[in-house]
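Shown here: the complex without one of its protein chains, the others still in place.
The letters A and B name the chains in turn, as written, and every chain counts its residues from 1.
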Amino acid sequence: MRSLRTRLLLAFALLTTVTAAAVAGGMYVNARDVIVQQTQDAAVRTMTDRVSTARLQLPPSGDGLIGVLSDRDTSAKIVYNGQSFGDQNLRVSPELRAEVRTGRVAWQRVSGGGSIWLVVGMAPVNRATNRPYGVELYTQRRMDNEDQRVNQLATIAWGLGAASLVLAMTLAWLAARGVLRPVRDLDMAAHRLGLGDLTTRVPVRGTDELAGVARTFNVTASALEHQVGELRRFVADVSHELRTPLAAMTAVADILDEEAPNLPGDAGQAARLVSQETRNLTRLVDDLMEISRFDSGTAGLALDAVDLAAAITATLHTRGWLDMVETRLPPIVAPVDRRRLDVIVANLVGNALRHGAAPVSVTLDAFPGWVVITVSDNGKGLPAEVLPHVFDRFYKADTARSRSEGSGLGLAIAWENAHLHHGTLVAANRPDGGAVFTLRLPSGTTS
Amino acid sequence: MSRVLLIEDDEAVRDGLQLALTRQGHTVHAAGTGEQGLGRLPEADVVVLDLMLPGMDGFEVCRRIRAEGDLPIIMLTARDDDMDVVAGLEAGADDYVVKPVRARVLEARIRAVLRRGTTTDARPRPEGDDYRGLTIDRAGLVVSKNGRTIGLTPTELRLLLELSSSPGRVLSRQQLLEAVWEHGYLGDSRLVDACVQRLRAKIEDDPAGPLYIQTVRGFGYRFGPL
Partner (left out) sequence: MRILRSLMVVLAVSMTAACGIQASGVISGVQAPRVDLSPVRLFFVANRKLIAEERPTDHTLSLLETLALLAGGPAEPGLTTEVPADIGPSAESGTEITVSADVSKLSTVARSQIGCTLGPVVLTGQGQRVGPLECRLG
């Protein structure tokens, strides 16, 4: 795919070349033909004048007419009765002789010895009787001077062509740059927009079509930002509104739990079901609100110097998982948001215990600038088609299992929490089976 | 058991909490607005106060309750109101729970806060009760400064007792949260900060340059040294 710049440069180059070739070429050809023509006409006229004013001496003797016809640049020859007089080296072609003998003045340009020669011939006619004398006169001169002049013209033509080509390319390059910069800006802005920065805008310069595109882009980005904002606000508002009825239901869920065994028949089951689902719904709404905060950029990070080993241990302890998980937690302190770390670790370990298989292990390591927490299990690992989507919202790996615990937002929230810390969370499969999730958080130190 | 004043405007939530708390043995008086609630203060041992109220808002109710006495207050908040939590603590709340809340959880908090105001520690202190003008009666749960009794909420009292029980020793927010608020590992350390601030306002000569409760940056708080 050729770039815009290349196409523009090529187009200009082509245009210039064609134009320059046509113009310079045309002028050159014209000038050359004029020079040649004028030279020939002059030579013919000179010879004719000399012959006209001379008086033929037949048979031709010594210098005579030869001397008259010759000069510094011209040599002459006379053919009479089968005999040649004068310079024998004239390049008279049979065609020229034939034409001369028909009674017309004729000439021809002949190449030889690296030069072009102009040969002029005539067979003078008796003034009294109007009959040809039977004598042929020929002169020959080099056209070197003219050739040189013509070649100079050619050189100039080439030079002008080259110069205009350079000029054209420069102009094309400048024009391309003027066009390409806004195009590149637009490209980068569109890319940024696609990555999620809905505040991206493009500076509008000038009033041409590019400026129009830039303006359209800005308007569209604004609309997009607004729309997405509305959407997110709606989600947040919905989640918020759900809270109030949920609060009432949650408040009495415990009552249902306590009374369930005492209820007759299905009523007890129904009560437990309602209680459980209220809990689930509450968790879902909480997760939705959490996600909303990430999306709207209002999620706050409350950093504290935390003993990570103690924090992870506490997380496992509160959920009763300490016995089920192997740990390797050296004492490391790093600035993290205690609550958010708990959310991440709880989600990862919970997933490992539920969807992976024992033994589940949690390790903690420190590197220059980073602390790394890994949660790994020995289950079947993550299928290849699942791996790139595992952090997507509401993505459930096992679609056959339509209902698992959790809202489907757990890993997405864990990922957002990691990123809020300016850290990373990645999922992979271990070489010897099982999945491993690696959380990296900045440790605030360089050692 | 105890008498709980529940100020919550949403009827369903109000009914639900009233139902659950009553089952646990508490006597619950419910009010739908701040004004109604304030009228029933004398009937309560503890107030459960929703911050989002029509008319007089929760913060104002909180301040009014504080102005009249040291009744323990537990705030009901929505999770995304971070600023509201801080504002509520500054207005004088002892603790807060996030809606939706399970009755069990709220009930635990109510009991904890009531405990704060009643548990006594009758062990005699080797250093005595007097700390440069500040007298702390651990048995009678009375604090006085230069002879004048200072009114503290149960939480403030408990915090002071905790800090002064090991003077000169730094206690982390975590430790204080567990000791005073009985919160688990994930308690909100802002509770400690807000309470310390209120305490200083009451007992320090110069709250900006505290003598009794000193901040040890990065570690926590310390009582003294004097």
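Quick note on the criterion: contacts are C-beta pairs under 8 Å (C-beta built on N, C-alpha and C of every residue); 3 or more make two chains touch, one makes a residue touch a chain.
Quantities reported herein were computed from a predicted structural model and do not represent experimental measurements.
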{"item": "Displayed chains contacting the withheld chain", "value": "A"}
{"item": "Of A:Leu9, A:Ala76, A:Met122 or A:Leu425, the one touching the omitted chain in the full complex", "value": "A:Met122"}
{"item": "Options A:Thr6, A:Asn89, A:Ser111 or A:Thr298, residue touching the unrepresented chain", "value": "A:Ser111"}
{"item": "Which of A:Ser3, A:Gln38 or A:Ser93 contacts the chain that the document leaves out", "value": "A:Ser93"}
{"item": "Absent chain, residues of chain A that touch it", "value": "14, 17-18, 21, 25, 29, 32, 36, 40, 44, 48, 51-52, 54-59, 93, 95-96, 98-100, 103-111, 116, 122-130, 132-133, 143, 146-147, 150-151, 154"}
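Quick note on the criterion: only the chains that are shown with their structure count from here on.
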{"item": "Residues of chain A touching chain B in the complex", "value": "236, 240, 243-255, 258, 282, 285-286, 289, 293, 298, 300, 304-305, 311, 314-315, 317-318, 338-339, 342"}
{"item": "Chain B residues within the chain A interface of the complex", "value": "10, 12-13, 15-17, 19-20, 23, 78-80, 82, 99-104, 106, 184-186, 189, 218"}
